[in-house]
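For this depiction, one protein chain was excluded, whereas all remaining protein chains were kept in their positions.
Moving on to subunit A:
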Amino acid sequence: MLKTPSTRALLLLACLALLFVALPFFVGPYGIKFATRLIILSIFVVSLDFALGLAGLISFGHAAFFGVGAYAVYFVSSDEGAANVFVALGAGVGVAAVCALVIGAFACLTRGFYFIMVTLAAGQMMFSLFHDTDIAKGADGAYINIKPDLTILGHTLIDFDDRRVFFYVCLALLVFTVVALYMLARTPFGRVVQGLKSNETRLSALGFDAYRFKLAAFVVSGAFAGLAGALFACIDGFVTPDLFSWHQSGLAIMMVVLGGAGTLFGPILGALFYVSLEETLKTASLVGDFVSSHWLLGTGAVLVIAVLLSPDGLAGFLRNAARPAKKALLQPLGDAPAEPRRASILATKDLAKTFGGLRAVDGVTISFEPDLVHAIIGPNGAGKTTFTNLLSGALKPSAGEVTVDGVNVAGAPAYKIARRGVGRSFQRTNIFATFTVEENCRLAAQARHPSVVRLTERLSGSEQAKVAHALTVVGLADKADTIAGAMSNGEQRQLEIAMLIASGGSILILDEPLAGMGPEETRRVIDLLRDLKKNHTIVLIEHDMDAVFAVADTLTVLALGRLIAHGTPDEVRRNEEVITAYLGGHAPEIETEGAKS
């Protein structure tokens, strides 16, 4: 998650800010214009970093929002008089936000490579729209004859025609952008957005609608890009379709990564570095005629080397050395904060899933009653994991029903089932590896109010208590500040259980929670399950037969996708069909082989 910048970084930023504040007193009009351009570029790349670095949305069409922001100023300006500053900038932000909403609505359906390509194509589409048609004078570009100003009662307070005033306005807006996005990243909303980058599957399983959060982050990012575009239009009063070009988007990504993605201040350094590099290489008196006439070659070469050598960007050099984790931040709490039960009975009816010709789950009808631990066992390939994926919504059933307290949820997306109070852990550990242990649980606790518009921690008093409780009961309270990805596999599995507890789910589906745990940890988790079942419905898939027989109240046996036995452990132990089909005549305590099912 986004860290507070290190002292060194803050110092550097403060020096840069001072330098820029003083700049207009030392340089001429050309210098001011150059610095203004750099500042506006910085706003643009910082806005991109919010989508790219924090939310993990690699937008390769961000110039589209920059471009429409600029064109919006052209459209609200007339030849008769200056447009109001607020109208002009507001139009830029608003139009860009709407644009981001429409493009994002498509793009956020996809992920990874597809997302990059869809945003790239969307940017090119905007380029074609303004280049090939007569909108705003087409390919030639168009002039804004009178730049926006702010006039109240006949007094002109801000005039964008005044280079110096415009420079300071841009500088102030850059500071505003960085601070606003930084604060947004620290809200509950921002926490989920950063969870998107870290682990989208986990986020959905906790009950967050990942699509909406992606879209919201994309729109925020696009809106600030629009602000940058609107300001850019006011530098020369000229807009051209080239603003939309994918080279712009590519350069912006370049600056973000050069500076350090996901830091919000790094991209400013990246922009500064890139622009300085380009200017230096273009200046014949510094580098000689040959280099300056082939400056693009030099720029490309430096960038290739930078990418190969420094994956973390310039901000990587300003990072604090890893601090030892603070200890015992959290007050150990005895009892869980009282909370109404959200769901009791999870049941299936004739549930089936086929993959091609294979019937992985074949007509399973079962009901998991509250306040019990229900274990599901079966040989490898029995369909156990497929079954849990159907229960949690990770897979859509081919036929049949999944009901939570009688309501059919079959085919609903994972986040909707999670919101009914069904939490799950995954066979392969599934946490937010870049978050600290506490942040992981905070995100889980926050899932009870999964609205996109959540910008304050107002509801979080009880959430804090939930987090402390969850970490205490799984025995991770003293690791609250550790980065989750740095812990052992066993500890990560404990964290996953803590997240389920913190999320407040009442029906817990645990897929091999004991895999990778030592005897001490196993004992703790078994005790924990016994304790949890007092007010939870627990569905447990486990290969450790000793643990299963120690904790399970009912036992369900799956083989080849079909349910072959269901009852108390003793009944199942004596069931002839189970003995022949699965236990093969051996005592049930003998462990089954392998981990994959």
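In this section, a residue touches a chain if its C-beta (ideal position, glycine included) is under 8 Å from a C-beta of that chain, and two chains touch if they have at least 3 such contacts; residues count from 1.
Methods note: contacts and distances are computed from a predicted model.
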item	value
Complex member absent from the view - protein name from UniProt, among "Oxidase aa(3) subunit 3", "Cation acetate symporter", "Branched-chain amino acid ABC transporter permease" or "Glutamyl-tRNA(Gln) amidotransferase subunit A"	"Branched-chain amino acid ABC transporter permease"
Option from A:A121, A:I345 or A:A412 whose C-beta touches the chain left out	A:A121
Touch with the omitted chain, as defined above, among A:G250, A:P413 or A:G567	A:G250
Residue among A:L23, A:L101 or A:L129 that touches the chain left out of view	A:L129
Residue in contact with the excluded chain [from A:L157, A:L296 or A:L358]	A:L296
For subunit A, the residues touching the chain missing from this view	52, 58, 60, 106, 109-110, 112-114, 116-118, 120-122, 124-125, 128-129, 132-134, 246, 250, 253-254, 257, 261, 294, 296-297, 299-301, 303-304, 307-308, 311
